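For this view, one protein chain was removed and the others were kept in their places.
Chains here go by letter, A, B and C, matching the order in which they are written, and residues are numbered from 1 within each.
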Amino acid sequence: MHPSTPATTETPRTSTRTRARTMRAVVKASAGPGVEIQDVPVPTCGPGQLLLKVKRAGVCGTDLHIHRWDRWSQGRIRPPVTLGHEFVGEIMERGEGVTEFQVGERVSCESHIVCNHCIACRTGNGHVCENTRILGVDVNGGFAEYVAVPAVNAWRAPANIPIEVAAVMEPLGNAVHTAFSGAISGCNLAVTGCGPIGLFAIGVARAAGAARVIASDVSPYRLELAREMKADVVVDASRGDFVERCQELTEGAGLDGVLEMSGNPSAVRDGLAALRSGGRLSFLGLPTEPFDLDWNRLVIFKGITIHGIIGRRMYETWYQMHNLLSSGRLDIRPAITHVMPMEKIDEAIALLGAGKAGKVVLVPWGEEA
Amino acid sequence: MHPSTPATTETPRTSTRTRARTMRAVVKASAGPGVEIQDVPVPTCGPGQLLLKVKRAGVCGTDLHIHRWDRWSQGRIRPPVTLGHEFVGEIMERGEGVTEFQVGERVSCESHIVCNHCIACRTGNGHVCENTRILGVDVNGGFAEYVAVPAVNAWRAPANIPIEVAAVMEPLGNAVHTAFSGAISGCNLAVTGCGPIGLFAIGVARAAGAARVIASDVSPYRLELAREMKADVVVDASRGDFVERCQELTEGAGLDGVLEMSGNPSAVRDGLAALRSGGRLSFLGLPTEPFDLDWNRLVIFKGITIHGIIGRRMYETWYQMHNLLSSGRLDIRPAITHVMPMEKIDEAIALLGAGKAGKVVLVPWGEEA
Amino acid sequence: MHPSTPATTETPRTSTRTRARTMRAVVKASAGPGVEIQDVPVPTCGPGQLLLKVKRAGVCGTDLHIHRWDRWSQGRIRPPVTLGHEFVGEIMERGEGVTEFQVGERVSCESHIVCNHCIACRTGNGHVCENTRILGVDVNGGFAEYVAVPAVNAWRAPANIPIEVAAVMEPLGNAVHTAFSGAISGCNLAVTGCGPIGLFAIGVARAAGAARVIASDVSPYRLELAREMKADVVVDASRGDFVERCQELTEGAGLDGVLEMSGNPSAVRDGLAALRSGGRLSFLGLPTEPFDLDWNRLVIFKGITIHGIIGRRMYETWYQMHNLLSSGRLDIRPAITHVMPMEKIDEAIALLGAGKAGKVVLVPWGEEA
Partner (left out) sequence: MHPSTPATTETPRTSTRTRARTMRAVVKASAGPGVEIQDVPVPTCGPGQLLLKVKRAGVCGTDLHIHRWDRWSQGRIRPPVTLGHEFVGEIMERGEGVTEFQVGERVSCESHIVCNHCIACRTGNGHVCENTRILGVDVNGGFAEYVAVPAVNAWRAPANIPIEVAAVMEPLGNAVHTAFSGAISGCNLAVTGCGPIGLFAIGVARAAGAARVIASDVSPYRLELAREMKADVVVDASRGDFVERCQELTEGAGLDGVLEMSGNPSAVRDGLAALRSGGRLSFLGLPTEPFDLDWNRLVIFKGITIHGIIGRRMYETWYQMHNLLSSGRLDIRPAITHVMPMEKIDEAIALLGAGKAGKVVLVPWGEEA
């Protein structure tokens, strides 16, 4: 046994708090729209796993898709499954072989459970593992009182951040991954699309040393949130002057990078047009369908780099995010617009669907807001 | 004056060979199809320039476009202009201030004359300078007995390479730039499109340490040339099994990189589909019009990087190319299929247009083949 | 359960070959010089592990240190321990939860067992994990008939390589890691120190696309092996003209990189002096004691980068090595100078100590050479 690891016999593997056998959970119970709140068994804590008491959970656009039972959901989800892939919890129990965490610690979680043996995993690209299973999508997630997760997916949340922030480190990590896929320091960057991840990206880009951050969207509500996240300039993309505004703000140089969060074809094309030669567009927003580019003018003649972005680098992104949060450089609270009981999941989904929310955080049964 | 620089007074600035006042040249004389062979004045050698006696010149697809007077040419070319942007010459004269070259040296030339003060130039991206002027396109080029070039654009050709190879270092540099824009060593790479630059790229990828090089095209003539350039596998793209063949050859892993030389939408889509997660597509081939991608499936979910490639890094690409050639690792002679008198420019253009040639090299008047 | 994973119930977890309860092994039995050949229990195959029948094993300089019981060994080794950290084996048994390998497959092994939770592991630097345990050093290794290893440490050896080569992928990986820590393609590189890893590095640098590889050592025996590994130039470092030779070979440009395999202060200083401005020295050879540099002249004024190198990137290095070997680009057989029965471990150690061997490979009891 390795001497520097704390001996497991001396540390309790289980919380002394009595734990129920069943729990409340938000379940996709059957193929079709909607979700149900059900009593389900508390998960068991297998080898290498942690059992968490969920403290807070974030609602994601993906949850909206699953709720609506769109085409993607129909192909991917196998009901019944407990939803929720953004959450923070307290460790109640450690499975066999887990020594690096202690019962009682507060951890946030990477949602991608990866295989560790495909070529992607073996070459430092676990975030695009061919065999990825996602918590709350492919296996039971965190919209529940308890959740079991692989210990390797847990990240000790910084002690100094609010629990609502710790709850949404997973989507915040998307923003960090996107920003960190190219140069940030001293760069003029744009964030196109100010949904929750876009809003987070504004804060990340600023905290990570961008010279200027320009945010664009078409929704006045979201543009106001972008201002609260301290974007240097906020552009209403519906006015059609995004490229000109970027030129002005950069003394004619053009942008060094675009963090694309909308999936909107016009935003992508405008973003590419606003880049300086040699710039990068990091593309996280999912387009609803294929779209074309004038490759010559927008990509090849300018020597542009396009990065396809998904998930979070495992776990460089978490380390970078941890430092930004624990140092106090990054504050994403303005982007968290609603905190509500998990019981009100339908209301949360409706807010999201109506574009009337930034990030919505849910409080499980028995937790106090 | 800097002590390590040879004193200019001791070195002749001009060749002792008598030089004519006029010369033969291939000129785009007026707006419209075709070119003319004319007697024109020998260029003068301005400050910072070199006057070269052209020894050999390569014909490029761009010359074909200019010959045909296509839409791009109509917007760009201002006749009269001497064509030719790929060439090697002997230094006949050095302009004021040039000390780093000697009369009599054999130099190949970068065709992009850049401004050195735009943001691209100032950030190490001179190859995408906003103010680029191209020899043989915007200023008089090398389809002539003599050509004047900025000394900074000249590169001493390796002593051990044939003059026909030295003539085409400019397009070879496109291939080097494309290959070197991502990882090569130990990688499984595909080259999609086996025109001259694609053929060069096969040789470059092999010499630069790719594990395997797969070449694809639809032309049997070009596929045969790809074999002669020692591609490990040659795939007829018209058969529709490119992705499967790549999977097989890589033990199911997928490609690490694609060097896209065709501009063909299917080749791009197949290339992206054949990449492993985390791979890169370096995109040099110019599409004839905008085309769409299924971004989610081909780029975002796989974490792909797309590089737009143009020109050559100035001058890292030349240094890398020099080493590959001077060490003997890279031999591109199989891709040079024709050497003919410059007088026969129309015949050369016709061969290219018919897809019956790899790289065609021209021998100026007075030079012996 | 994940659908794309083969169901474990259909695949045998254990070889049908009868297996003994005890086995022969080379054991560091007690604190002090020498090793013993003993009958010890066959290891059990725990969860997540593989039990291998060892087919071949390589002898490393570290084994020499342990045999001699030098100061490092005295501080690190806790007898009794079975030695051997370079080996290839056939899978006899799969532990619980292992589905990605099949019984009967031939695997080579990473020797570093890492914690996966320290900052190094979490930021893609598992090779410098703070909690590393090494097979054959900290836990029982492969100088035995059988060895148990974590499945994640196993790498399916390319089918087309000789078993002796598969046996030494671990030290070959050191060479790959060193070479791949900077640019290789089109570069002029030197390998300083031609012990087994240096010899491997010559082959790796060539296969991975170096323009020229210069090898240096002081031993005529090793210099001859360097020639057999196809170094472009072989320099006797005792002659004192290493820097001049490098200048000559690079047309005065200087080296792009040095792969330092000797740990010798003069070799390091000469290597730095021979680098061009902006070059890199990748430093794997372990100096026997601290030594000084003229930092200003050798590092700072030239803008040099020095990389400290240990282990192998987990598992990018293995992927790169796999491709180089499976494609046939890399052949390290000239560096494997001896194959002998494992029983003759003392003789192998003596050969190494006398500098009369490249890599020595051992054949376990019951295996045929």
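Observations on the structure shown:
As a working rule, a residue touches a chain if its C-beta (ideal position, glycine included) is under 8 Å from a C-beta of that chain, and two chains touch if they have at least 3 such contacts.
Note that the coordinates shown come from a computational prediction; the quantities given were computed from them, not determined experimentally.
Only one of the listed residues, B:117, B:239 or B:356, touches the absent chain: B:117. Considering the whole complex, the residue from C:39, C:130 or C:248 that touches the absent chain is C:130. Among C:64, C:233 or C:253, the one in contact with the hidden chain is C:253. Within the entire complex, the positions of chain A that touch the omitted partner chain are 176, 179-180, 184-188, 207-212, 232, 251, 319-321, 323-324, 326-327, 329.
On the side of chain C, the interface with the absent chain consists of residues 119-120, 123-125, 127-130, 253-254, 276-278, 283-284, 286-287, 290-296, 299-310, using the contact rule stated above.
The set of chain B residues touching the chain not shown comprises 2, 4-5, 47, 97, 100, 115-117, 119, 122-124, 130-131, 133, 152, 313, 315-316, 318-319.
Heads up, the rule we're going with is that only the chains that are shown with their structure count from here on.
Separation between the centroids of chain A and chain B, computed from CA atoms only, is 44 Å. Centre-to-centre separation of chain A and chain C, using mean CA positions: 39 Å. Within chain A, contacts with two or more other chains are made by residues 119, 123-124, 130.
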